[in-house]
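Here the complex is missing a single protein chain, while all its other protein chains stay put.
Coming up: subunit A.
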Amino acid sequence: MPPHLLSRPLPDAIKTELERLFLDKVIANLGLCVSVYDIRSIEGGSIHPGEGCSTYKVSFRLLMFKPFNGEVLVGRIIGYDDKGLQVSLDFFSDISIPGHLMQFGTVRGPDGRWMLKTEDGDELYLDLDDEIRFLVSSTKYPPIPIDQKEDDPPFAPMQIVGSIKGDGLGLLAWWAADEEEGRRRQSKSNSIVLL
């Protein structure tokens, strides 16, 4: 607890310090810290020799963003390359949907955009800023690289791999029209019914 915060009431000061340490930061295998949920106990208050700050032992809970495998999320497409799509939730942007986890029949079109060809012959493009619903396939926490080359992409401590292979996944627009038709169709499980 640095000295300049000591004039504030203790729980507030400790909360500020915890927020400074954890907020918007990734903890390996635990996810992205969104908020300090609560402080359960504070003990201590001793001052170590040679330091001006007091040390406390705090027990607290953090609210983490850590989607489980199989959780459904909705985000926006912010980019695409030959490996797949990049999706962003506004507060977290390191989500990728690789080509092999897209609906069967999705290929890269001539202009670089990914495109799904349906049974009816329609070409459904996955464009920038389209809202997309995906399943979390896995979350990786790569170790911090020792040295990076000039043109390497910025290091992402937490990377989510998503999948849009399955009923109800993919662009929201693909499935929105299905609601009115849902009752008329007799769809068997695991068949994709589009428009």
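Keep this in mind: a contact is a pair of C-beta atoms (placed from the backbone, for glycine too) under 8 Å apart; a residue touches a chain by one contact, two chains touch by 3 or more; residues count from 1.
Basically, contacts and distances are computed from a predicted model.
One subunit of the complex is not drawn; among "IBH1-like N-terminal domain-containing protein", "Vacuolar ATPase assembly protein VMA22", "Cytochrome c oxidase subunit 2" or "DNA-directed RNA polymerase III subunit RPC9", its UniProt record names it "DNA-directed RNA polymerase III subunit RPC9". Within the whole complex, the absent chain has one touching residue among A:P2, A:P98 or A:G168, and that is A:G168. Hidden from this view is one chain, which touches subunit A at 19, 23-24, 29-30, 34-35, 37, 59, 61, 63, 65, 68, 70-72, 74, 89-91, 133, 135, 166-169, 175-179, 182-183, 186-190, 193.
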